[in-house]
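The complex is shown incomplete by one protein chain, all other protein chains being positioned as in the whole.
Let's look at subunit A:
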Amino acid sequence: MSALLPAMGLLLSAAMLVAALMAVRGRRSLPISILAAGLVSLLASVQFLLLAAPDVAMTEAAIGSGLTTFLFFFILARVRHD
């Protein structure tokens, strides 16, 4: 158990880095960039959960990966419309 948690944390960090790179370098498709940025927040909230901070994890999941991703899609639809 004691070795499992740091390993999971490292794995999640690596996944976060990959998702962040996808969000920054994904020049072809904006929706994929937005989804990747939401994925970074989602993985961060799992990290908070592993660090025994469920309240912070919930905030991160609700605002970082939920509300912000929705908001980006909403704005994207309006920008495309012009």
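In the analysis below, a contact is a pair of C-beta atoms (placed from the backbone, for glycine too) under 8 Å apart; a residue touches a chain by one contact, two chains touch by 3 or more; residues count from 1.
Rule of thumb we're sticking to: contacts and distances are computed from a predicted model.
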- line: Among "Sodium:proton antiporter", "Protein lplB", "Acyl-[acyl-carrier-protein] dehydrogenase MbtN" or "histidine kinase", UniProt's protein name for the complex chain that is not shown is "Sodium:proton antiporter"
Touch criterion as defined above, residue of A:Pro6, A:Pro31 or A:Pro54 at the omitted chain: A:Pro54
- line: Contact residues on subunit A toward the hidden chain run 54-55, 57-59, 62-63, 66-67, 70-71, 73-75, 77-78, 80-82
